[in-house]
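All protein chains of the complex are present and in place, except for one that has been dropped.
And then chain A:
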Amino acid sequence: MFKNFLKITVRHFWRTRLYVCINVSGLAIGSACLVLAALYISDETSFDNFHQNNPNLYRITTSFTNQGKVVNVGGTGQVQGPAFKEQVPEILAYNRIMGGDIHGDVRSANNAFKLRMLFTDDNFFAVFTFKMLRGDARSALKNINSVVLTKKTALKLFNRLNIVGQVLQMDADPSAIRIRKPLVISGVVDDPPVNSSIQFDILFPFRFLQVSFEDQNWLNAYLGTFVVLHPSSDLRSIISKFDQIHSINAKDQLVTASKSGERAPKIYYGLQRITDIHLNPQEVSNQNREAGIINGSKPLYSYIFFGIAVFVLLMASINFINISIANSMKRAREVGIRKTTGSNQAQILFQFLGEPAFLNIVALTLAIILTIPVLPVFNQLSGKQINISDIFSQQLLMLLFAILLFNTVVSGLYPAYMLSKLSPVEVLYQRIKLSGLGGFGRGLVVFQFVVAILLGIATFVFYAQMRFVEDKDLGYSPSQIIKIGISGVRDVERITENFRNELENDPHSSDLSLVGEFGFRDAKINDRKIFTYYRTVDDHYLNLLDIKLKEGRNFSSQFPSDKKYGALVNEAFVRAAGLTDPIGKQFLPDSHFGSEVFTIVGVVKNFHYSSLRDKIQPMILLASEQYGGDALWVKNEKSNSQESLAHFENIYKKVLPATVFDYSFLDEQNALDYQQELRLQKMITIVTALSVFICCLGLFALAHLSTTQRARETGIRIVLGATVSSILVLFSKDFLIMIGIAILIAFPVGFYVMNAWLESFAYRIEVPAQAFILSGGFAILIALLTVSSQAFKAALVNPARSLRSE
C-alpha cells in the first residue's frame, strides 16, 4: 500500500513538476529561515550553561525603590557578598566580579595591549567553570599582584602558553601604581566560550582593585556578586535574610544620607540564576557596564526572529495549500476511485499528508544546505558566531523534525482533509465544481498580500526614519571627529598640551579638545534638584564641534576661575532649573566635583549629545583641565582618514610610550545607537524580499493553473470573438479584487503599527504616505505582471489546439 502511494506521489510530482518546484523552493526558503531562527534561539538560551555549579549558581540582584520608581539592577556593592556569606548558611561560596567594560593598558617586555580586565575573588575557578591551562586554579589569584591571562591574550603578548612567572606592567592603573610591584602571571585560562556572559582577557584579584577602590557602601550596586547555594535551599527565605542583614548594616548609612537631604531608596535583594542573565541582564546603566556581565540580550530578538521565520514559512505553506486546492480536481477523481475500491477516509488522509511530508523533507534538506552559505551573513546581521556544525546537535535536529511535522500539518492538513471527505459519487459524476480557489483559498491569498504589503510599508518607513536620523541636524558636527582614548591615571593636562604642540601647524588636524564623560548625576540649584549629564571639556570644545553659544561666553584662559568653578550649561538645563537670566547663577554640583558652588558662565544651544530616541536632557560642561578627561577629540582635516590615523598614532606613541592607541570615529559611534534598528531594518528588508518572492511564486502558480484549467473555456470565448484584452481582464480581475481587499486591510494596520514604532523616537518623521502608495502600487504591479503574462499566453493560443485536447 505504502509503495503504491509512493509510486503515485512520485509520478504525480513529476507530472506537476512546475508546481512542485515552486512549492519546494518556497518551503525551503521558509524552512531555512526557521533553521536560522532555531540556531539563534538555541544559542541565546545556551548562555552560561557550562558552569558546573549550575543550577545552584545565582547572581544577587538589587531592586531600588525611590519615590515610587523601581529600578532593578543585576549587581551589588562590595560589602554584600562577604556579609551575606557570613550570616546565611545556605551560601556555600560567594564571588564578586567587576569588569566587562573596564579596559587597561598592559605591557610585557616588548608588547603593549589594551585588555579587558576582570577583578574577581580568589575562588573564581571554584565558583565558575573556566578551564585552567597553566598554573594552579586554586592559588592563582591568592597574591595581590598575580594575574591570569586567557589563552588568546597569552598568545598575543608572548606567543606561547608556558608563561607562568612572567611579569607584566601597568603604568597608569591606580592600583598598580600604589602597590609598586610588577604583575606576575600565575596562570593561563582557556578563552571564555562565546556563550559566556563573563568575558575577560585578564583576571585580577579583587584585593588588587580594593587597593585603589575600597567601598563600604550598602546603597550602591555596580559589580556582580555570585553565590553558590546549597542544592536544597529555599530562595525566598534566603532573600528575606538578605533584606534583614541589609536593614541592620545599612542603618547608619541611611541616617547619614537622609541628614544630607538625600532621599534614600528602599532596597530589596533577589537571586537570579546565572543561566537567566543573558536574556535579562538588568544592566546597571547604559553608561556603566562594569558589573562583570556583557553581551546582554533580550528575549524580544528571539521572538522577532522566530516570528519572522514562521511568517515566511507560512507564506510558502499558503502557496502549497492554494496550489493543492486549485489542482484538486484531478486528485478528487482519484479519491473517488479509491473510495469505491475500498479505501477509507484515514487512508486517503494519510496519502495526501504524505505528499507534503515528502515535499517538506526535500525542502528541509535543501534548507540545511542553503543555510551553509547564508550563515556568515546571518551571523553578521545578528551579531552571533554560530557554527554550521551546531545544526547537527541533537536538540536542534529534534526541533527540525518538529518543524517538519508542523509544516506538514499546516500545509497538508486542509487540502488532505478536504479531499478525504469528498463523496465518490459527487466527484466521479462531476457534480461539484473543484477548479478555482473558493473562499478559503482566496482568504489565504489576501492574507499573503496583507503580509507582503505590510512588510513593504515597514521597510519604507524604516528607511525613511533612519534617513531622517542620519540627516538630522544634531546641533553639532560629528563628522571627522576622532576620539583617542586615554585610560588610567595620567597627567591628562600635560598630555593634551604635548599633543597640541605636536599638532601645531600640522595639516592633518585643525583642533583638538580634552573631553571626559561623567554620566548623569544630580546638581542642586535654588534648592531644585536636577538630574543632568556631566561632560568635561576645554575652551576648544565648542569650536571643534561647531556648537553654538546662546548667551554668555565660552571657557577662557582670561578667567582663571573658569577652571575650577566655571560651567557651561545647555538650554534644557536652563529650562529645568527655571532660570530666566542664567548667566552668573550658581549651583552645587554632584559631590564628585567637590562641595563648592559653580558659576554658569555661558549657555550653549541644545545639541543631541545622545541618541534621537531621547529628548535632549540637561547638561553641564565643566573644565577638563581641572576634572580630567578620558579622550582627546581630534578633528581630522585629511580626506584619507587612514593616513591621518597612522599619523595620530605616531604622535600618540611619542607622547604616551608603551600604551595602546585606541580610537573611534564620533559619527560611527553615534551610529551604534541605532545598531539595533539598522539590524532590524536589514532583516526586514531581506524578509520583505523573500516574502514578495514567495508571494509571486504562488501567484504565478495560481495564474498558470487557472489558465491551463480554463484553456477550453478560453478557446471557446476566442472562437466566439473575444478580444485579447477581454481575456486579460477575465483572468486578472479576480486577483485584483483580492489585492484590493488586502490593501484595505494592510493600510490601516500598517499605519497603526508604524506609528507605534516611530513613537519610540523622540525625534521622528510622520508615517509617510509614499510608503503606502509605493507598497500598494508595487503589489498591484507585480500581481498584474505575473497574472497577465499567463493570461496573455492563454489568449494567444490557437483555440483549435485547446479545444481538441479534452
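The definition used in the following text is that a contact is a pair of C-beta atoms (placed from the backbone, for glycine too) under 8 Å apart; a residue touches a chain by one contact, two chains touch by 3 or more; residues count from 1.
Here is the rule we use: contacts and distances are computed from a predicted model.
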Ask   = Name the absent chain by its UniProt protein name; which of "ABC-type lipoprotein export system ATPase subunit", "Succinate dehydrogenase cytochrome b subunit", "FAD-binding protein" or "Acetyl-coenzyme A carboxylase carboxyl transferase subunit alpha" is it?
value = "ABC-type lipoprotein export system ATPase subunit"
Query = Which of these, A:425, A:719 or A:762, touches the one chain of the complex that we don't see?
reply = A:425
Task = Determine which one of A:333, A:712 or A:764 touches the chain that has been left out.
result = A:333
Query = Who touches the missing chain here, A:7, A:160 or A:605?
reply = A:7
Query = For chain A, which residues reach the chain that was dropped from this view?
reply = 1, 4, 7-8, 11-12, 15, 330, 333-334, 336-345, 347, 423-425, 428-429
